[in-house]
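Accompanying notes for the structure given below.
One protein chain omitted, others in place.
First chain written, first letter: the chains are A, B and C, and each begins at residue 1.
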C-alpha cells in the first residue's frame, strides 16, 4: 500500500507521525508556527513546537543540550548555508560529546535544511555545503532524492540516537512519488539503485539523481545502459553497493551539484579508487559545478551547474575509453 | 644565502617583514601583544597590532570588511577549530564578495591558525578541518611543512589579493630548517617534491610530510623508492605535479591526518582517479586517521593517527599489488 | 526615547531648503524604484529570480540617516539594499539591470537584488546572511581608523539581525576599539514572518531594542524612523561621536516595512510574485497594516514640507513625476540589456 505524496509533504508527514509517536520529539526554528492556526502547533502545543530568533548557534546548541538530557529535537533551519554561522555546534559539539564522554551520553537530534537553491538565489544561498559535514565521525548526513526517501530517511533520522543533518533539495520540493503507507523507514547507509544498468555506474544525490536518470534515459537511445545509484546518506556512505556496481559496469561517473574539490563526489571517487580499483576500466569522471560561487543571472547559473548533457558527455567519454581499451 | 630558522619563527619573520613593507598590513587576534613590551607592538604600534576578544565571527568579519576597503589584515586564530564558530565568514563571505560584486572588490586577508594538536588536546582541539575550506571557489588554503615553506607561503599569503587560510602544524613549530635570506615567496599552487623516487608517489601535507619522509627512508632498505610530494597549498591544488609523478611511479599513497571521508587525501585521490587513471597500476591507498574524534589518552590517540608504519604498510601493499600485476 | 515626538520642526532650521528637498527627492526615488521592482513580478514574471527585498517604509530612516553623511563615508546595508546606492548616486539603470540579471547590471548579473555593490561610491557590498555584514561594516571603520581618513561607516541591519551572534560580537569590538561606525538597527517590526515580540527578549518585555547598547557601554537611543528629521537629529549626534574618535552608537530606528518581507519563495518553474504583507497574510491583522500605512513616511514628510512652505503641491508633483520617469527608464534599460554570456560565470572568482 502506498500513496502519492510530494517530497516536501513526505518530510512533514514523517515529522508529524514521529511527534505523535514520541513525546520527546520537539520541533522548532525560525519563521514557523507563528500563529495559533498552525496545524503542528494545534496538534502539539507551544511546548513542543516553537519559534526561534535568528540565532542558529543557540538554536543548534540548545538542541545539543536538550538531546544529551533526554529530548529528541528537530531544528528547522530552512537553508543549509545558515548552518555555517553555527558550524562548531554541528561539527565540533554534537558529534563529539558522546565520544569525549566515553560513551556516556547520546545526542539524538535532527538538523533539517533545504539546499541547492538553483533559482537565482545567487552567491550565498545556493551552494552545496554537505562536504563540510561529511566524514565527521559521529555525524550522519542524509540527502533524500524522492518522496519515499524523504519520508523514510526523516523517520530514520528522528529515531537515530546520533546527530543527523537532513538536507532536502529545494528543487525537488513539489516532486511527487509513491510513499509506502504507515511506518516507513529508510535505513541509513544503504544506497538505492534507482535504475539498473550494465555499462556505467552513475552515482548522484538529490536533484542530481533526477538529472542522472534523465541522462541515463537519453543514453539508452545510444545503446548505453547506465546504472544510477543514490547513496541517500553521505554519512554513513554505502561504498559496498557502489563498488559492487562498478564491478559489473567497470566505469564510474559521479554527479554532484557542488564544485569538484568540495564535493561528495570526490570522496566517493577516492573510496572507489581504493576499494574498486581492480574493477575500473576507465577513469572515474566527476561531473560537478564549475569552480565558482553560484551567480545570480540565469545563463550564468545554468552554465555553472551539472546538467543532463554534461552527464551524458561524461558517460560517453568513459564508455568510449572503455571501448578503446577493449579494442 | 640562507639561515636556519624554526618553523614558527619563519612565519613570524615573514609577518614582520611584510608589515614593514606595506603599511596596509595589520595584525590582530586574541591573547597577543598584551603589553607594551611586545616586539610587534613596539615596531608597529597599537593601530596595526591589536588585541581581540573571543569573538571569531567579528574578528574575521571585520577582517573581511577591512579587506574590501583597503587593508590587508592578518588574523591570529591560534587553533583552526576556533574558526568553526565563524565558518560563514570564511566560506560564505570572504571568498564570495568579489564574485558577487562582478569583480569590483578584492578581499586580501590571511587567517592564521595552528592545527593538528596531536598532544592530548582531545576531541575538540586536535582535529584537521581543512577539508571544510578546500575547494571553496575564491578561497585559498596553505599548509606549510617546513620552515622555508612556512616563510614563503606566509609571504605569498599576505601579498595575495584573495582570502587565504594559512594553517601551520602545531607539531612542527620548533622544527628547524634552512630558509632563504631576504624576500622569499613560495607561489601558491606549486607542489614540492620533498624527496624523489620511482616506485610509488606519496602525497602528504604538514606533519604527515615528515612521517612520510621517515617511511620513505625506512622503505629504501626494502628496495622501495618512494617519491614524497607536498602540495603545500590545498587550494589551489597542484594536480599536475602529482599526476606527473604517478605517471612515473604508477602508484599513489595519500597520507592525511584527518579521517578519510573528511580529508584532503580523498580530493587528491579523486583528481588522480580521473586525470591520472591511465598511469595507475595499483589502487590509490589512503592512510588517514581512523573514523573517530581524537581521544585524550596517548595510546588511544596514537592508535587513531597515521604513522610511519601505517604509511610503510600501505606502500608495501601497493607495491606488492604492482608486482603482482606485472607478474 | 524620542519614539513619539511629533515631526521635528525644530530641526528643519539646521537644514536648508535644498537639503530638505533633497531628502524628499531621495525618498520618492527609493519608493518609485521599489514600486517598479514590485511591478516587475507582475509585468515581467520570471525576470527577477531568487529573493528580492524592498525598502518601502524605510525611506525616512535611510535618507534621514544618509543626510548626515560626508562625501566619503561608507554605507553598509544588508541584502535589503536597493535604497542606499540610489541615495549615493548609483545609476538606477544599472541597479535595475542587475535585478534583471543583465550584462549591464551593476554587478554584471553576478549579484542580483541581494548583493548590489558600488565601491566607487563607498558602498562596498552586502551579505545575504543575517548579521554578517555588521562585522564587515566595523571592518570598513577599522580601515578608516587605521588609515586615519576621517571616514565613518553607516551600518544598517534589521531587528532580526540583532539576535545574531555577529551583532553582539561586533558591537563589543567596535566599542572596545572605538571604531567610527554608527549602528542603525532598523526595527521594522518583523524578521521575515515573525513579529519582533516573538523573537526579541527586549521587545517581549516591552523594552526598546536600543537597550542592547548597555551590553557594550555605548549610547543607545530609539527614534521614530518615519520622520527623516528626527532620524537626522539622532544620527547626526552618533556620527559626530564617531568622527571625533569616541566610538560607535546604537540607534534603533522604528518604522514599518510596507511590503512583504520579499517575493514569495516558489519552486521553479512556478513563477514568483509579491505576496501581501505578513501582518495580513500570516497574522490576519489588517488593522495593524492599515495603521502603518497611515504613518507612511512619504506623504507625511511631503505634508510637512508643504505646511512649512518648502515645497508646493505642484513642485512635489514634479519631483514625483521625475522619479517615476527615472525608474521607467531604468526598467526600459534593464529590459534592453542583454543577458550575460554564460562563459563569464567562471570569471571574477580570484583577484
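Here is the rule we go by: contacts are C-beta pairs under 8 Å (C-beta built on N, C-alpha and C of every residue); 3 or more make two chains touch, one makes a residue touch a chain.
Since this is a predicted model, take the numbers as computed values, not measurements.
All shown chains touched by the missing chain in the whole complex, by label: A, B, C. For the chain missing from the display, the contacting residue among C:43, C:120 or C:207 is C:207, taking the whole complex into account. Contact with the chain not shown here comes from a single listed residue; of B:160, B:199, B:274 or B:301, that residue is B:301.
When the omitted chain is restored, the residue from A:57, A:80, A:249 or A:312 that touches it is A:57. Residues 30-31, 34-35, 51-55, 57, 81-82, 84-85, 117-125, 170-171, 173-174, 290-293, 295-304 are the ones on subunit B that touch the missing chain.
Residues 163-169, 171-172, 175-176, 198-202, 204-205, 207, 211-212, 214-218 are the ones on subunit C that touch the missing chain. Those residues of subunit A that touch the chain absent from the view are 26, 47-48, 50, 52-53, 55-71, 73, 85, 88-89, 92-93, 97-108, 137-138, 161-162.
Please note the rule applied: only the chains that are shown with their structure count from here on.
Chain nearest the geometric middle of the protein is A, using mean C-alpha positions. Ranked by separation of Cα centres from subunit B, the top chain is C.
Subunit A and subunit B have Cα centroids separated by 29 Å.
Inter-chain centre distance (subunit B to subunit C, centres taken as mean C-alpha positions): 41 Å. Mean C-alpha position of subunit A lies 36 Å from that of subunit C.
Across the assembly, subunit A contributes 57, 81, 84-85, 122-124, 291-293, 295-296 as residues in contact with two or more other chains.
The set of subunit C residues that touch two or more partner chains comprises 105, 107, 109-111, 115, 127, 129, 132, 165-166, 348-349.
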